[in-house]
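What follows is an incomplete set of chains from the complex, kept in their original frame.
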Amino acid sequence: MRRAHLLGLGFMTPALIIVFLFFLAPVVLTAVFSFTSMSSGTGISGGAYEINEQTLRSLTDRGFPKAKSEKLGHDLYRIGEEGLGAVEADFGKAFADEIRAELSGELFEGRRDLERELKKLRSRPRSIRDLKKAADLFKRSVLNTRFESETAFLDGVGETGVELTADDQAVLVKTAYTGWSWTTANYELITSMASTWRAAKNTAFYVLLTLSFNVGFGLFLAITTFYLPKGQAAIFRAIWILPRILPPVLYVMMWKWLTWDTGFLSIFLSNFGVEPRNWMLNSDINAWVCIVLINGFVGASLGMILFSSALRAIPPSMLAASEVDGANRWQQIRHILLPQLQWPILFTTSYQTLSLLTSFDYIYLSTDGGPGRSTEVWALYTFHTALNNYGGVLQYGLGAALALVLVVIGIAASLFYLRLFKFNELVSQPRIEQ
Amino acid sequence: MSSNFRSWPMTLLLGFLSLPIIVMMVYLFVDTVTDTTAGSLIPDRFTLEHWRFLFDAPQAGRSNIWSVTLNTFIFACSTSAIVVMTSLTSGYALSRLNMPYRRLLLGGVLTLHAFPTVTLIISIFLMLQMTGLYNSLLGVILVKTALELPLGIWVMKGFYDTVPWEIEMAGLTDGASRFTVWRRLVLPQVHPGLAALGLFSFLAAWSEYILPQVLAPDGASQVLATYLQNLIKDDRAPDFNMFKSVGLFYAMPVMIIYLIFNQKLMNIYGGGTKG
Amino acid sequence: KDLTITVWAGGTNDADIYRLDAIEMAADILSREWEIRGEDLNITVDKKRDFAGWAEFKQAVTLAAESGSAPNIVVTSHLDIAPWSQAGLIVPVEDYVDMDSWPLNNIYDNLMEITSYNGIVYGLPQDAESRPFFFWRDTMKAIGYSDEEIDALPAKVEAGEYTFANILEDGKKALEMELVQPGYGFYPRPSNGPDYAQFYQSFGGQLQDSETGKLVLDKQAMTDFYQFFADAVEAGLTRKNHIGTEWDQWYAEVASGKAAMWHGGTWHYARYTGKEGLDDFFGNIQFSLIPAGNENGRANTITHPLAYLLTAQEDEEAIEIAAQLIKIASEPRINTLHAIKSAHLGISHEQSNIELYANDRWAAEATERLLPHANAQPNHLNYGKFSEAMFKGLETAWTGTKTPAEAVAEVEAELTAVLGDDLIVR
Amino acid sequence: MRILLDQFTKTFGATTVIDKMSLDIESGEMLALLGPSGCGKSTTLFAICGIHRMNGGRLLFGERDVTHLPSQMRNVGVVFQNYALYPHMNAFDNIAFPLMIRKMAKPEIERKVLAIAELVHIEGLLKRKPAQLSGGQQQRVALARALVREPDILLLDEPLANLDAKLRLEMRSEIRRIQQETGISAVLVTHDQVEAMSMADRIAIMDQGQIVQLAAPKDMYDEPVTDFVASFLGNPPIAFLQGTVEGKTIRLENSDIVLPLDAQAAKQGNGTPIRIGVRPEHFQPEHPVKISGKISFIEEQGREELFDVTLSNGMRLRSVQANGGAFRLGDEVSWGLAADKVLTFDPSGRRI
């Protein structure tokens, strides 16, 4: 390998590591997760095996023999030698002897009852926790016990004396497992749920509308400031770059201040007899207008920067030429400026399409999808599903599947744009051949 | 501009359209130091009490504004520094060096450039957890860096592309190695890009909300974005003017950067807009 | 011995600060106890409550627990017990404290029930509340109710004599007489919450099948429930786009009589009389159970207590001390501080013997009028999904996107898809 | 059409670039504006076509005062230095643009564009975009665009600056031919003296916003009014010798070399410092007034050779000879001046 190769790869390494860790690996993980039933109920790292009331009911539903499940459902504590030996080892002979004397051979249904008996003993451990531990040593059932591994679980079940057929065992293990499992259900859900379709529709609507605003208004800003004297142009550009650089939280807060029913608009308009109202959330239409404006201003800033620099690159003599040729301002814009902006417009369009598809901060902070989910876009829907909802049940698996849809769309779109931008022409060969 | 067109109609129109932003900004300043009776737009007395939050001890269960500010600074500065340094080398490699898989890498950067990773946040959480960086500022910094990096690399590549090849060739024939050429001759030519990118990634990190909120909810690594948002969301919270004061405090560095480096910021795509 | 105990509380405002402070007080007591026993215990309580909302809080807890850095104690909805215990994020309280001892043995049994899952006590109730129905007295008077009739309303509601049909009727009257603006006849909560399960119950819906423990979708009840909202919108009582109204705005409006009828929570009392400046609560507002919807249902209210939960930790001793702390924090005196300050209801019998509590008219009346009829939402692994789906369905019917019947059909489809075996459709 | 610039003043902010300049261009004439970079040539052109507003003075086209008329209404055709073709339009559309702006009918436009395209010999290239055209072709498209709407006046701002030598030669004659055929008044801005001399009817030499001399090319070459003009015209450039008047002769500085002066110059008092300028073609072996020196530089230029001859006092004379074959670097030579062609200047640079 040539020296420049090594230098090049060396130069790329930091970026490659970061991109690998926080982009590529997550993409792969997302793909994996999307085929699991992972949620905050199953945990991410894996589950345990446990039989409880809920499991017992499910077992019956799944055709597990009722007799056996009833047996498994008994929470039994028997004072026997085995337990006494353990108590003696852990808590001393005095306690063990006392238990032997008072309770030997007794059977308790549930730990609480045993605990109460133990509490009466004189040589009981002082800590309530130890008392409970001691009680546990007499446990002769598996109900409500968490086993970390399948074998431990089956051993435990075996000790209760419940005989299992292979079928029974399979059902039991499956039902008792609290962790996640592999499934394609997420994708079935996505296609079958009305809410995903609504999110998809919202997304299309949002992207289309905001994009048109971004590009249209960005163009408008770039062109108008282009015609203004230097000083004025600088001031307006400065004003319009603000939405992009102000922190979203603050920026959205200012919008809320503007649109809330006690906000600027309401107060201002009340002078003209308009009822105060929440201009942002008053209706779907208002919400959409706000969303589009909030995001649109931000996007227009970017458009303005890009378009302005493209306009600055137009040789002044070309403008002079068109004026000498008799073009008025509109004709100049139409025939000279706009055609020059073809590439920047295309670039902005593609870049913004993807950004709009996948980012949701501003919606999250402003309407959070409301009113009534009417502004909930796919990315936000994904976020809500996977990480952020009132019920607190975070469906990682479903969320991942939803995210993966976006990833796929994003990559497909990027590839399309790469072609559109004639990527091959962009990668010119280095002119130094070392 | 040319003498053939009048500019005042444009000025009027733009001025009118800019009103929302101007109004927001003006009131952002005014409201932090005044009180206004409900239902009125004209402040009726000057006060500094909305700024109490700077000095009062934080309420129980809330973070101290100064430590939050410090966190935000660390977050923004480190992100900016890492993004800039990484983009500086990667951008150069992609722009100028012969290396295997160059096309692939370049295409990859372009794809990522257009593809924010926010949607992958669950898996990112997992990566952080595996590396033990969840709930730490460092984790958020790295993730934010990864998010900003493609843009950074692309911008820097654009700037490198504008450096004349002849300068490098001259350097080589003058006896310098590729590395020396990069460090001594090429780097000084991409200053504008460096400044713009540094500022932009600083601002981006300074403003970031979702990542810290999800990836570092702990009070110890809270940043101003989450601090402010939590304040706003508190449904029995005090006055709006205090939010604005916190907001203004939060935006202060942004405004300062913006006032001083306005022109530099506009440079961000100076390296060429195609792609 | 030095120990840091971290407590996170969701959805907590300044008024609810005793959720955290109580732990600090408990820590003080506990270390004194140790001192007397001759041991040295120095507990630092690390309190955090600045979360943007419930969603963010739960997300933070879940992820932190996943990564092994969970706080020791979380104060959260009892509904989280099911999923979190299943995932092993939390441990049963009963494994660490003596449930027969003071003050635990004084806590209302039904609350204890609510913080249990699969028969195991996972958390200790932190507070209780209830979600009443409110009437604005002046408006009611203006449409023809006498003071006595208004005073008797709660009883009528309880007896099932005043139902949602009457609400529609009275709302329309108020509207016709222009006592309230359109959309302010009936002014419900603007976001999802347990409140909506109450309406479902009002129309005869049942949330969980007591036999099998499965969730229940009662299509008839659900349709009637949705229909009521569709009717309310139709009649102009309720705004079509009401959902998502800012809470600030909402509070200000109901506390100033802009709405004729609405529903809320017992803790609203603190807000109305506090920030919103409604000095004479009882003179202006009447409250009752949520009325019955029709003959199928009954008047009811839901209590949605928060609970102290213990998270799984490496350090057993830390869990144990945390358990001691929440136990001490459940002392009637300490809990009363929270109850009165935040206008919640008490958790134990003895609280009514504490002057602060007993002298508070609101606490006393609300406890008496509401708590006996209160039930809770089921601790079920998938109840969150059920609740979300139910509310989504309500939204579509409410906003007129779909008819109530269609909305219910969609809910049914979605719930069967998501819950499968765990659902009984009636 | 006649163009009259009367007391034209132009300022950019605080700096006055052109101060009360007057210029009168006759109908059908091609006038070349020649001058060093930054002297105000383009500024003058921009004022004539209305891109810049005038800060003072008047501009008349024929009898019409157009001082305050916007560009769009002046009917001036301009060919810009870099042609300023619209890169996104093909040649046809570029040429058609001024007509389209006037909302002329399609067939009419087509007819006119084809006619003008034929005139500048680009009939076959109309479908191409500017990027696909060579410099010379682009130049012709620009010319066609300027001519197509039959302007009253044609302005050319360094139209040949970007072309290589061969193409330049062709283009010169092409432009001149078209201008003469259409009989339009034209102003040609250039910094190339050969171009100015070969194309224009008259040349105006500008310096620092002022016209220094306005004359026909040959007159200007032979009779420059200042040393600035003399040094500006001629390739290889004129060589200057410094000296003082001694009777009817000039004694070169630091030397004994004495050269005869013409009558006019000889009128200066003895001891007056003066400069004489000798063009390379007037310093040849066969000329009468001999002067000796050493050949210090030889440059082969194909059909001719250029010699630098350094005199004993270090001054240099330049000579260009078609068949100088025999001379070598370092040779001592004694070549002659064509004394009657020598130009004399006073210390301020004015021609005597």
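All chains are identified by letter, namely A, B, C and D, in their written order; residue positions are counted from 1 within each chain.
Just so it is clear, a residue touches a chain if its C-beta (ideal position, glycine included) is under 8 Å from a C-beta of that chain, and two chains touch if they have at least 3 such contacts.
It should be emphasised that the depicted structure is a prediction, and the values quoted were computed from it without experimental measurement.
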item	value
Copies present in the complete complex, per labelled chain	A x1, B x1, C x1, D x2
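By our rule, only the chains that are shown with their structure count from here on.
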item	value
Chain nearest the overall Cα centroid	B
Inter-chain centre distance, subunit A versus subunit C - centres from mean C-alpha coordinates, in Å	26
Separation of subunit C from subunit D, taking each centre as the mean of its C-alpha atoms, in whole Å	92
Subunit B-subunit C separation of Cα centroids, rounded to whole Å	41
Sequence positions of subunit B contacting 2 or more other chains	2, 4, 214, 229, 232
Contacts with two or more other chains, residues of subunit D listed in rising order	50-51, 70-72
Complex contacts: residues of subunit B adjacent to subunit A	1-2, 4-5, 7, 10-11, 13-14, 18, 20-25, 27-28, 38-41, 82, 85-87, 89-90, 92-94, 96-100, 102-103, 105-108, 110-124, 126-127, 131, 142-143, 145-147, 149-150, 153, 165, 168-169, 172, 178-179, 203, 206-207, 209-210, 214, 224-225, 228-229, 232, 240, 243-244, 247, 250-251, 254, 258, 262, 265-266, 268-270, 273-275
Subunit C - residues contacting subunit B, complex	9, 12-15, 17, 20-21, 46-53, 56, 59-60, 63-64, 66-67, 69, 247-248, 251, 271, 274-275
Interface residues, subunit A side, partner subunit B - complex	1-5, 7-12, 14-15, 18-19, 21-23, 25-30, 33, 44, 221, 224-229, 232, 234, 236-243, 245-250, 253-258, 262, 264, 267-268, 270, 297, 305-306, 308-310, 319-320, 323, 329, 343-344, 347, 350-351, 354-355, 358-361, 364-365, 379, 382-383, 386-387, 396, 399-400, 403, 406-407, 410-411, 413-415, 417-418, 421, 423, 426-427, 430-434
